[in-house]
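Then we have subunit A:
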Amino acid sequence: MTFAIDETIPGFNVNTSADNEFVLQEVLNQVWPSAFFANGDLKPQMNTDLLTSAKVTSTNPETIVYQINPKAVWSDGTPINADDFIYNWQAQSGNSAYTDVGGKPYDDVSTTGYANIKSVTGSNNGDTVTVVFSTPFGDWQSLFGNIVPAHVAKTVGWNTGFNDYTKVISGGPFVISNYVKDQTVTETANPKWWGKKPVLDSLIFRILSDDSAGPPGMQNKEIQIFNPSAASLATKQALAQVPGITSQAPAGLEFEHMDFSQTDPYLAKVQVRQALAYAIDRQDLINRTVGQLSSTIKPIGDRMFMPTQPQYVDNGTAYEKPDLAKAKSLMQAAGMKLGTDGYFQPTSGPQAGKDLTFTLSTTSGQALRQSEEEVVQTDLQKLGVKVTIQNYTASQLFGTILPKGEYQLAIWAWVDTIFPSGNQPLYCSYTNSQACGSNYDHYANPQVDNLLNQAVATVDATQATNLYNQADKILWTDMVSLPFFQRPSQIAWVTNLANVVINTSNQGYTWNAQEWGYKAS
Partner candidate 1 sequence: MLPYIIRRLAIGAVVLVVASFVVFLLVSLSGDPLAQLKANPHIPPAVIAQRERLLHLNESIFARYWIWVSHMFRGDFGNSIAGYPVGPILWGKLGVTLRLVVGATLLSVMFGVGLGVISARRQYSVVDYSATFASFVFFSTPVFVVGILLKQFLAVRVNLAAGKTLLYTLGQQSALLEPSFGSRLLDYTEHTILPVITLTLVTYPAWSRYQRAEMLDVQNSDYIRLARAKGLSPRRVLVRHILRNALIPVVTVIGLDTAAIFGGAVVTESVFGWNAMGQFLLTGIQQIDVNVVLAYLMLTAGIVILFNLLVDIIYGYLDPRIRHA
Partner candidate 2 sequence: MDDALFSDDAPLLEVSDLSVTFSSEDGLVRAVRGVSFTLEPGRLLSVVGESGSGKSVTAMALLGLLPRSAQVAGSAKFRGMELLGRPDREMMAVRGAEIAMIFQDPMTSLNPVYSVGWQLVEAIQAHQEIDKDAAWDRAVHLLDTVGIPEARQRAAGYPHEFSGGMRQRVVIAMAMANDPDVIIADEPTTALDVTVQAQVLEALRTAQEVTHAAIILITHDLGVVAGLADDVMVMYAGKAVERGTVEDIFYWPRMPYTKGLLGSLPRLDASGDERLRPIPGVPPSLANMPPGCPFMPRCPISRPNCAEDEPVLRPVVGGGHLAACHYAEEVSPGDELFAPISSDAEVVE
């Protein structure tokens, strides 16, 4: 069974910023053990092979007790125990007291949650792990994913030690038996695996360099499952020509949105932002773009949870349909005068007496985003606002333009995980530049700060969901950003491969690969 992925793998420690790639997670799902993983319903699910239980035993201070399956061992025979939990916490704690081999600081892609932990202790011969938090962290189930073996990491190093695949010992159903750099990763059954035996003998990951190679590769039976990096109509059409496969374009957790920089004196006015939002026909925008890939995609009404997630609530009902009349009256309320040429003119500020013009930016060279820009430009012209387009390369946009706030309107995507705490840095007040560095819009609302702080610290999932959605309602009222749609992902597999279950989270499609198998034909 060969799975086609389309990014190269730098090393195998997915927790480092150097190695963190979506495809690496797909490669490692069956190798590094995780306490919890995102299942097909986009909810966290306990890894019952690794743990027999994981319970919140106290909320003040927040305390979690993990019971490790006594049978759990690494593929070199070393038991998986509390030492591994302790090491993985220390490495990702962001605490400079802990260092990697040679005294180097740990390279982490994220310290979220781990930084809140006060202590991790083992008992019961290392099978019981007790985690005590100094500040409460609601998404505790996101922690202890992709656990690396402490006894190996302490020797070879966390940062680069796992660039050598032979050091990657397994705590899952498969073990990496061969790696040809930038070509293939071969995984075979882990002889020390204590859980249910996987159906397939081996999983081969073939690294493509271009999505267009996928469909012919499927037709030529060189790959059996293919997950392109970007969904496209061309790939969809090419896949439609291949016999005997199932091809889908499920809505993903990545969503396109337009942001308003509040450093601009006009966009700082909430009426202007609302007016622009009312003027944009989002359904029309979808029809002209991703609607061709998937007919189920609808405008998004929630920034914290996507429509495909169980916690989703439509908080943006007011903006369900465009309302040009309302948009125009909002513009007038914001002190804009409609000029004889049909464009609004500010009465004060840098553009006083001139036709109101905003610059719209996004990443250059992306047809989808250019189409989005054209729809926005047309819709805002109907309102009476001129839009000029100024695009940047991804590195310019994300490296300079957004962080420095050198834009007015901008379109990009946020990638959600199933853990909503990741939304906090995007919407908490920008004045806290350390924790809220991704609030490029320079939005600030103490009410939102308060709700998000509570939500992040709430251990009860229902209660937390409620708090996140309350914050989102305010974001809609303040019209901080206008969510467009979920970007579709794309997946195709040979139809006689059984048990492939769509999982659009960053867990990836291999989340249940140990259950895959060929149907008897």
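Going forward, a contact is a pair of C-beta atoms (placed from the backbone, for glycine too) under 8 Å apart; a residue touches a chain by one contact, two chains touch by 3 or more; residues count from 1.
In picking the candidates, the idea was that all candidates are chains of the complex that A comes from, given by their letters.
This is a predicted model, so every value here is computed, not measured.
When the candidates 1 or 2 are screened for touch with subunit A in this complex, the one that qualifies is 1. On the side of subunit A, the complex with candidate 1 involves touching residues 2, 4, 8, 10-11, 17-19, 94, 96, 105, 107-112, 159-160, 163, 178, 180-186, 204, 206-210, 212-213, 216-217, 219-223, 393-400, 402-403, 422, 425-426, 434, 437-438.
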